[in-house]
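Of the protein chains in this complex, one is absent; all others appear in place.
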Amino acid sequence: MHPLDKPAVQFGLAVLTVAVLPLFLTSGILATEILIFAMVVAACNLLLGYTGLLSFGQGIFFGVGTYAAGICLTRWQVPVPLVLAGSAILGAAIATLVGWLSIRRQGVYFVMLTLAFSQLFYFMAYTFSGITGGDNGLLGVPRPSLGGAELNAPWSYYTYVAVCFLAIFAILVMVTQSTFGRTLIAIRENEGRAAAIGFPTRLFKIEAFAISGAVTAFGGALHAMLIGVAPLSNIEHHTSELILIMTIIGGSSSLFGSVLGAGFYLLLADALSAVWPRWLLLLGLVLVAVALFLQRGLWGLVERLYDAVLRREPSPTKPAEEH
Amino acid sequence: MTDIALQTRGLGVKYGSFNALADVDLAIRRNSVHSIIGPNGAGKTTLFHALTGRVRASAGRIELDGQDITTTSDDDRVRLGIARSFQVTSLFPNLTLRENLRLAAQGRTPWQALAPWRRAESNTSALAIADEVISRLELGAVAGRIAGELSHGQQRRLEVGMAIAARPRVILLDEPTSGMGIDDIEAMKELIRDLGRDHTVLFIEHNMGIVMNISDMVTVMRLGRKLV
Partner (left out) sequence: MIYLFQILNGIGLGMLYFLLAVGLSVIFGLLQFVNFAHGAFYLLGAYLTFDLTQRGFSFWAAMPMATLIVAGIAAAIEALLLHRIYKLPHTFHILVTVGLALVIQELVIIAWGPLGGSVPAPEGLQGVVIAGDFIYPQYRLFTIGFTAVLAGLLWWLLEGTRLGAIVRGGSESPSNMALLGYNTMRINTAVFGFGAGLAGLAGALAAPIRGVEPFMGVEALSVAFVVVVIGGMGSYTGALVAGLLVGIVQSVMTTVWPEGARLMIYLGMALVIATMPRGLLGRA
């Protein structure tokens, strides 16, 4: 294991991120958005990096969390902690359903199914506009209060989200280190053998989906409170694509890579979209470049830098395949 | 308890319209070494797939200690005590040798592994089994190495070890010596003979020397059927 992949180091880097963002960013909204997407992307990574499942449907769970928060907070004034917990449970339930159906097919069919399901949920939100507000979304989603104090200022909401982020990140680190997480890695490595030694692999994949869906919906709920709206765009195909892109850019071999991926994308988007509305063109080129030159993502770059600067001897590389 | 550990009656497997296996009656005695021989395409590996539940039997039945397991799923059969090794090495190539065996030992109690809060190291019995298998296979020196980096002989031994770590009553070895050098073959022969003392071993082999040397029983197959 690379020294940077140790759980304590990973969590330390997450704490560092929370502490450093306010020093470099003037916009509390942007900083908060980075943390929200960081946890959502890490949840996507649990599927992609640890289980080997490329899900094009993460926007479903994000949108479900967004709407759950929007509905509970604008119509019923449910306490925020309850909203967050409820979103996570609902996210897990829907992810179980989507996961159960999608893993009936493997490989590229699986990917196509997840994309088609993301369209299904988008059209559901679009069609039942009485519940979701349709194109307009649900307006006026309030931010939480804590002990009587409203967390309306961006940086005070940032603190709230930061605590949530660290808790979620710690949970995800624990999951990946657990006997469950290590079984997921085995399934990713060789599913046939994992089944042959006795693991009901489908059950493990569905559970991975459920955990991923819970975290993603949790993030979706936090996002609705951040921007004050539960918009239709949060459940769109584009959101699923975004989460996946951040995951791959960050690098799927470590959870903190996902934090890097989310941060890189959102900072780039913030800087470029102000200059040029068609900046997605550049993003497309970045994706091609990542596939050609940076296959282990930003995290792979960090590992290489670490090895070059701090370690005398290069990390043991794999010998060439003997064939 | 009968004296027969594993029995098939009229076992058949179809791939589409092709009869890969037909009318196979087998009775494997408990704690014996039983080998299956026959030319390529005789249906030996298909027989293993059917016995472990990787493919469904299209006809006949399979009994483990008198219990009908014909429709039991592959992972459930592991818990009932059937484990196998593969003809083409099938490991977790980026995990260490010890982790490979730990997973194989954990496979007997997979429900435990569904708990995302439980640490892998807390299952001390799985670790103990892994270490026991490592010393039985004499792979202690490379226990921390990544499986994909092991030599071919070591990988073949680990392949068999994966089956042993499931603590099976019946162990199915699919050409355990394929591609091995002479020294490694000797060690494998010893291992199989030794396994036969407390396991029921069913194995596929091409090398007649080994077959004659260590088998208690031999079944010959050809064109999906049992000849002798």
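Details
For clarity, chains are labelled A and B in written order, and residue numbers in each chain start from 1.
Note that contacts are C-beta pairs under 8 Å (C-beta built on N, C-alpha and C of every residue); 3 or more make two chains touch, one makes a residue touch a chain.
Small disclaimer: the values here were computed from a predicted structure and weren't measured.
The chain we do not see here touches A in the full complex. Note on the undisplayed chain: of the listed residues A:A19, A:A116 or A:L146, the one touching it is A:A116. Here one chain is not drawn; of A:L101, A:A153 or A:A271, the residue touching it is A:L101. When the omitted chain is restored, the residue from A:A8, A:L23, A:A274 or A:V288 that touches it is A:V288. Remark: the residues of chain A touching the chain excluded from display are 48, 54, 101, 104-105, 107-109, 111-113, 115-120, 123-124, 126-127, 237, 241, 245, 248, 252, 278, 280-281, 283-288, 290-292, 295.
As a convention for this text, only the chains that are shown with their structure count from here on.
Note for the complex: chain A touches chain B at residues 174-175, 177-183, 185-186, 189-190, 192-201, 203-204, 207, 211, 318-319, 322.
Residues of chain B touching chain A in their complex: 52, 54, 73-75, 78-79, 83-84, 86, 90-95, 99, 103-104, 106-108, 110, 112-120, 122-123, 146, 148-149, 152, 162, 165-166.
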